[in-house]
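Here the complex is missing one protein chain, while the rest keep their positions.
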């Protein structure tokens, strides 16, 4: 083996240190997830300490009506919130990019408020308004709350993917005979589709995992999954919850891999 | 001024009307919904909160619409003031640590080829998509008095008796860091990645050592990313209450917890509003400083 110069040796140690460091950081980020998955196999009523291995919880979780009920509730809200946020967000991103109008600056700044300001402040603000208007809290209020922070994320995500070329493409489409609506669906929307998909994914995960907004704006009857888990913290979390969240993670990761795989496949196909 | 042939004046009127139809309707349809939503559900509620913070609290916990500064005076009260200070300290500590841990990490990722880098970034985001409450719960399990960490420490002989980790400020900060780290890494990565290699080469060419290049070129040029990271970590850390709730078990109280309580059991809306306004003011201050230094580009969270 050739002798490395001092500088090269330094570079190598630096590189190795870098890899080790990165692994440590990833470890810190993933340990809680691994622990959470492991404890889904815990043979104990409540997850206080490890008491042996069992897979029973994966079956039992489907009998936990409160758990499944809140899962449905969360999913329904997440789907609705995603649809609303993506539609409003897509139109908004396009409109804000193209047009000038009075108050545009205000709207642009307002969009960053839900992203930057702590969620508790947003939640409290909405709560006060709802209560003062006499609106009862429930799915509607939670939905509004979720959309209020999902829409800005959607707009920002999509805006970042709108290329400067968009205008010329729309002109080309109209030049070839398509009116504005046809142009929107045939040209504009497909060209920003990756951004729209990202925004949809982001909105969905933000909504499903949301605690603060869902807690403050919850009605008396149903609660979303995270809120349920939060309340279980006092009494103790049962391992079937771990099982459920483990399944959720695996589904999401699988979905990601699948979509990436599909994208790569499509690219290879069209290069024929 | 040229004389216009007759008939063009009504033509111009038609043109103006059609221009309005052509341009205003699509503009309204696209930018309208988002604007209305933002004004209805963000601007107005925010204004209302500021308004409420200046109201007083009735005997039964209702809001009495009389101007009063009592909520703000309560903030200066010793107990509340201490909590605010504690929250600021914790948020600051979290931010500094996230920056310190996150910067080298972002740098490491940025040196990798793009496809590898994007996969690495996705790896960081996966925890973000999982339920934060369950993750916090895991930390609790790990650091329990009879939990794995304590067992390990006793086994190696580093300590004689179990250390109480849970329900301490320290554990809360740990929880904050693990929650916030992705928010620090992403803007840092984005700004480091934009750094042109040719600048670093030029610096070396002109005689600077690697550490000189870092402090004179890399660091200043990545400052926008650093500032984004600060904003994305510091402010949420101030307002979060789930971390302190779960990892602090009700013993560790931060601003977020107190605000929540004002709208729950304690029922002091004006006070809760005042605290929220305080958070808004701090947020606004930071943003103001930020806009002085850099344009707010799209804060790519994904």
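Per-chain numbering from 1; labels A and B assigned in written order.
Here is the rule we use: a contact is a pair of C-beta atoms (placed from the backbone, for glycine too) under 8 Å apart; a residue touches a chain by one contact, two chains touch by 3 or more.
Keep in mind that, in the parts below, contacts and distances are computed from a predicted model.
Enquirer: Unshown chain, UniProt name, "Spermidine/putrescine import ATP-binding protein PotA", "FecR domain-containing protein", "Lipid II isoglutaminyl synthase (glutamine-hydrolyzing) subunit MurT" or "Membrane protein"?
Expert: Cross-referencing UniProt, the chain left out corresponds to "Spermidine/putrescine import ATP-binding protein PotA".
Enquirer: With respect to the chain omitted from the figure, which of A:68, A:115, A:169 or A:197 is a touching residue?
Expert: The missing chain is touched by A:169.
Enquirer: Footprint of the hidden chain on chain A, which residues?
Expert: Here the touching residues of chain A are 165, 168-169, 171-179, 182, 186-187, 190-191, 193, 270-272.
In this section, only the chains that are shown with their structure count from here on.
Enquirer: Centroid from C-alpha atoms only, then distance chain A to chain B, rounded to Å. What do you get?
Expert: Centres of chain A and chain B (C-alpha means) sit 16 Å apart.
Enquirer: Which chain B residues qualify as touching chain A in the complex?
Expert: 23, 26-27, 29-35, 37-39, 41-46, 48-49, 52, 101, 104-105, 108-109, 111, 120, 122-124, 126-139, 141-142, 144, 146-147, 178, 181-182, 231-232, 235-236, 238-242, 245-246, 256, 259-260, 263, 269, 272-273, 276, 279-280, 283, 287, 296, 298-302
Enquirer: Applying the document's contact rule, which stretches of chain A touch chain B when the two form their complex?
Expert: Touching chain B from chain A are residues 18-19, 21-22, 25-26, 28-33, 35-36, 39, 47-49, 87-89, 91-92, 94-96, 98-99, 101, 103-104, 106-107, 110-122, 124-129, 132, 144, 147-148, 151-153, 155-157, 159-160, 180, 198, 201-202, 205, 209, 211-212, 215-216, 225-226, 229-230, 233, 237, 241-242, 245, 248-249, 252-253, 256.
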